[in-house]
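Structure in structure tokens, see below.
Omission of a single protein chain aside, the complex is shown with its protein chains in their original locations.
As written, the chain order gives the labels A, B and C, with residue 1 at the start of each chain.
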């Protein structure tokens, strides 16, 4: 499903975010990505959704070569992903409902389906009472859950979440990862960046640890194995 | 140092964020504020720095009545606080150094002092190599540490931090709270909102729990005591 | 794009006019202001041109027939002169009439005419007076007149004709130049406005891209927004110009000064040009609104 082959990414500022980064994630896996601040986790995610192009190496996601992908094809590729961004990326002038519905509208889904699906997903993340609120009128955790709802709403085969529980209390975080695990059981591949020890050890999933732009450990038993 | 007397806050959207909220924090205390998403923690902080005014009740911070404070006095009051915002609030066109230095420049500090103090603080939060970077070229955790550096740089008598470790790995988070504890030992009052169980239980500070806009528990032994 | 999502994007664009009202108002204000300037100067130059056109015909030409011409031949010559393309308002004035006319003026020469005899002995000459439609053709018309039978002499103030022609050319040239300058300046201003308003929304464009929106999908609401802003600006500019023009016309029509009255009679009424102006305004406003935002969005769509 996801294959990184000797990928390096150097930003225009000269920062080497990833070096010689190789990785393989199969269809249906649930992967935690951990690592210190600035290690390159978000860069890994940005490469996976083709927001950035690698400086070197090859990337395949959903069977597509992201390096060679035409610009016109990118939107259609992105619709096969559900991404929770670390900085949320909500559209400030759209309310919660419209922010979530937007991800469905871009795909030409029928309006009736949108009207049924969006409230269902908002309920799932505990935001049923906030659907008319603008992002600026939400708490940090509420905004994060809108971002999560938007990633889930299209039922994509691959969900990528960059610290989706950073602003959310432990109980709710646990519920969210539990929800993701349920979705994963139905065959959806999930890649989740997180800093929370407790979550990683409580759920027995594969853990990839990134440090200074490279994979330093890759463990299938749900344990950190720092140096 | 901080006194909330029967404070209620209803936003213009009609959301009741705090009801009948009363609290007393003494000079030199270290307080963790915990609670579920949307409970009113950030509202509590916004009231404390007079970004919002309460709908009802009285608030005293540093001996000043925030409800009656003249608008002209607000900037001078804010300089006595160091605030880490949940959404960072970095100035996008200033680099890391200037963002941190800005908080000193507003106070008429001598330039030499700024040139000495800012690199020292940046080193403390582990950003010595990023001082020339713009916020948009930083990772989430790096941005959060810039916000922290800016809150610390003026050596304020009161530090208010809204989830300052939400995007930071556990090891660094521990170090940061450790740093704050050291600062606290020199007499600085610290109020820190956090979701991280581990941090709260590891440091033996007072824990205030907010739920649905009210204080539901106030514990001096560093334990959560949810219902 | 399905009909459903077209309708959604249409509504979205309409809503955005209000959601981004600060910027919409700024754009409408700017666009409208520019249209007012262009429309105003267009009206001014059109009117100046028609007024100049009416002045043009003030240059009289005079044709002297032979002394021996008979009354019959005079009528014939009159017809022939009238048949010349560039000639209008032909009048025959016999020499007694001319004498009376000249005396009535009462200027320097009037004194000299005192006591001149009428009839056969009148030293003045029979005269055809006529006007030229186009002063630029004065020379050609002169030789055409000279080639007619029984014509002794043709008197046309060729230097005056040339002056009038060149004034006319200068006025319409400068009118055109002014309108052209205004159009260019307006485009600069409007381009800057659109650039800034699109720049303002680069983050949202980026977010839409990152959740899988195609460029066309993102463009649509901007397109609709540009359409409405252009249309509204055109409508308002048109309305204001109408009010302003009629107000000025009213002010002028009450003037007692002679030449202003004459000018007033030659001025265009707003109705005469309203439809055309409205079409230009709407087309211009909508075109600029739509293509301007398309153009400046491209940069942010390449993500």
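Everything that follows uses one rule, which is that a residue touches a chain if its C-beta (ideal position, glycine included) is under 8 Å from a C-beta of that chain, and two chains touch if they have at least 3 such contacts.
Everything numeric in this text was worked out from a predicted model, so none of it was measured.
*Asks:* Which shown chains does the chain we cannot see touch?
*Replies:* B, C
*Asks:* Among C:200, C:253, C:269 or C:298, which one touches the chain that has been omitted from the display?
*Replies:* Residue touching the absent chain, from the options given: C:200.
*Asks:* Tell me which of C:84, C:167 or C:249 is the one touching the absent chain.
*Replies:* Candidates C:84, C:167 or C:249; residue touching the omitted chain: C:167.
*Asks:* Looking at B:59, B:83, B:148 or B:192, which makes contact with the chain not pictured?
*Replies:* Answer from the full complex: B:83 touches the omitted chain.
*Asks:* Go through subunit C and note every residue touching the omitted chain.
*Replies:* Residues 22-23, 25-27, 29-30, 33-34, 36-37, 40, 62, 64, 98, 102, 106-109, 111-116, 123-125, 127, 155, 159, 162-163, 166-167, 170, 181-182, 185, 188-189, 192-193, 195-197, 199-200, 257-260 of subunit C touch the chain absent from view.
*Asks:* Just the residue numbers, please: which parts of subunit B touch the chain that's not shown?
*Replies:* On the subunit B side, contact with the omitted chain comes from 49, 51, 71, 75-79, 81, 83, 85, 89-93, 102-103, 105-108, 110-111, 150.
Simple rule for what comes next: only the chains that are shown with their structure count from here on.
*Asks:* Of the other chains, whose C-alpha centre is the longest way from the centre of subunit A?
*Replies:* C
*Asks:* With contacts counted as C-beta pairs, which pair of chains has the highest total?
*Replies:* By number of C-beta pairs in contact, the leading chain pair is A-B.
*Asks:* I'd like to verify one number: the distance from the centre of subunit A to the centre of subunit B, where each centre is the average of its C-alpha atoms, in whole angstrom.
*Replies:* Inter-chain centre distance comes to 28 Å.
*Asks:* When the C-alpha atoms of subunit A and subunit C are each averaged to a single point, how far apart are the two points in Å?
*Replies:* 63
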